[in-house]
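Here the complex is missing a single protein chain, while all its other protein chains stay put.
Chain lettering (A, B and C) follows the sequence in which the chains are written, and residue indices restart at 1 in each chain.
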């Protein structure tokens, strides 16, 4: 199982260990955990307008397909021995884990590059939307240009 | 505690969770686990000359200092909220974990860059040495030029 | 021909619905044509014409507005994604 979209939390240590369990050819596992930040509200000044919770909506069916395509694209670009992507949906509180990506490879350069690539592509291509709850009410998070430019770095000419 | 040099194994999930425990301002934790590869013996052909075990020697006192300096350098280059480095010493078998680096930040770009930077510098500046046990006997691992060039990428002019 | 149309996130909320099944008039041959047809219903549907960087997926693949439609297609309209 490479890709999961779920309400449940995950344990990064268990997932990382699973990528090298029972084998002796994995040299490197790079991974990433994204979390809900209380101060993330767009344009919020410090201490005011904090995020109290976040709800993640997605497009069931397309989400899993899009994540799998991103993983397949990474597998074509680097020599990978295993990939694991978990994205949570539903209502999450500040400090809670949202997303997990881990990549196993013989070499650390490939593992790091593929892990960052998958996160960058996930941010711009996987159909998830965040709605923040703040004292001022609920609001949908705007897409950030910095995410588009992060994904754009990986374009092949 | 930022840096540990120890014989004991570690749990990546526990370490990753500790970097954001009790706070709501961490958005990203990038991490890396390095493992002993059975096929790593320099110049070994597939299936022959496999690594049966590895012993890690280090320079007690300097090791901790060198790792802390690498972390401090990373903290100066990126906005980091927490860093954890664990390096094991002693005898390790193929598939066992050797090294762990995790970096917490508000932003994933900083977390990824600092994590990879710390690994690259650790590979060339921290006083650890690996001796492999193979069917042909023991031998010290040669430093790789690719590690020097990986560390060289981060040079500031 | 009939297509299934889906809406997500802020667009879903603005339209007050997440999906509908729609029999297309003869002149509508692309997802862009479908978008224009829906937007022409007036408020709140004009959001489909005014949403910044509107995204479209055809059968769960991101496409441009010029992608051609056929009967049974699943077309989804949504704002830029913000997961991760």
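Criterion: contacts are C-beta pairs under 8 Å (C-beta built on N, C-alpha and C of every residue); 3 or more make two chains touch, one makes a residue touch a chain.
These numbers come from a predicted model, not from an experiment.
Across the whole complex, the hidden chain's contacts among the shown chains comprise B. When the missing chain is restored to the complex, the residue among B:61, B:90, B:135 or B:152 that touches it is B:61. Of the candidate positions B:10, B:78, B:112 or B:128, contact with the hidden chain is made by B:128. Contact between chain B and the unshown chain involves residues 34, 56-59, 61-62, 65-66, 87, 98-99, 119, 122-131, 140-144.
Note that only the chains that are shown with their structure count from here on.
Per-chain Cα centroids separate chain A from chain B by 23 Å.
The distance from the centre of chain B to the centre of chain C, with each centre set as the mean of the Cα atoms, comes to 48 Å.
One simple way to say how far apart two chains are is to compare their mean CA positions; for chain A and chain C this gives 26 Å. Across the assembly, chain A contributes residues 34, 119 that each touch 2 or more other chains.
Residues of chain C in contact with two or more other chains: none.
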